[in-house]
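All protein chains but one are shown at their positions in the complex.
Let's look at chain A:
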Amino acid sequence: MSKRSMSKCSMPMRVAVAAGLSLLAAGCGDTGEASGGKTLTVFAAASLTESFTSLGTTFEASHRGVKVRFNFGGSSGLAQQIGQGAPADVFASASPAPMKQVSDESRVFARNRLVIAVPKDDPGKVTKLADLAGPRLKIVVCAEQVPCGAAATKAFAAAGVRVKPASQEQDVRAVLTKVSLGEADAGLVYRTDAKAAAAKVRGIEFPESAKAINDYPIVALPKAPQSALAKEFVQLVLSAQGQAVLAQAGFEPASPG
């Protein structure tokens, strides 16, 4: 039932999104567009912002006249937008569940694991996951509905640690905000997030994170307006060059082989 009403919505949605994108293009006044260049639209999880932006520049450099445009956001929100007909060429998700709503053809291109983020001065003196159960500590984690929260729950279960969080945040960035402002004594974030915010928080690795590793799948969408370019972009992400950029951001390679 919901499928049918979705397709009902898709036309106006498509028009609206297209109008939005062309406005963007007009606003940027880029010349590639005017000279008949192509635009590749990549929907990617927010945690990929830095590494994918850099790969986008690489892609543009090797494909003359091609602009790569990104829509970074929460994976499930992006999946819903694609479901409603947003004109995306590539979708990279931070966990398999949102990807399943969009495509079964995806490939895992990176993995991310959780670390404990603490404020620079570490007021809670946290060194291991079990420390987070301390009754006096204010702990923030992601809500279970979002991938980082599901991973946190798995990690706590694997370690047999019972934590009473002060808050279940809507995404990793919100956890980072609370920790970097010192409102929370510790929080669980992805290693890549801790690395990106290294000026404000310290990331502590913990062995139980191995039990809660997030796979990042990517797919060139079957209905992609630029399907050839979409496949090439996915190739770039999977290539040694792409993997090096991701590794630098703190991602682990997809399972060997």
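In this text, a residue touches a chain if its C-beta (ideal position, glycine included) is under 8 Å from a C-beta of that chain, and two chains touch if they have at least 3 such contacts; residues count from 1.
Throughout what follows, contacts and distances are computed from a predicted model.
Asker: Name the chain not shown, per its UniProt record: "Ligase-associated DNA damage response DEXH box helicase", "Anti-sigma factor antagonist", "Molybdenum transport system permease" or "Pitrilysin family protein"?
Answerer: For the chain missing from the view, the UniProt record says "Molybdenum transport system permease".
Asker: Which residue among A:T53, A:Q80 or A:Q243 touches the omitted chain?
Answerer: Counting the whole complex, the residue in contact with the absent chain is A:Q80.
Asker: Write down which of A:A44, A:V115 or A:V140 is the residue touching the left-out chain.
Answerer: Checking each option in A:A44, A:V115 or A:V140, the one touching the absent chain turns out to be A:V140.
Asker: With respect to the chain omitted from the figure, which of A:E50, A:E183 or A:E252 is a touching residue?
Answerer: Going through A:E50, A:E183 or A:E252 one by one, A:E183 is the residue touching the chain not shown.
Asker: Which candidate, A:D89, A:D131, A:E169 or A:D215, sits in contact with the chain we can't see?
Answerer: Residue touching the absent chain, from the options given: A:E169.
Asker: List the chain A residues touching the unshown chain?
Answerer: Counting only chain A, the missing chain is touched by 2, 5, 74, 76-77, 80, 138, 140, 143, 145-146, 165-170, 174, 177-178, 181-183.
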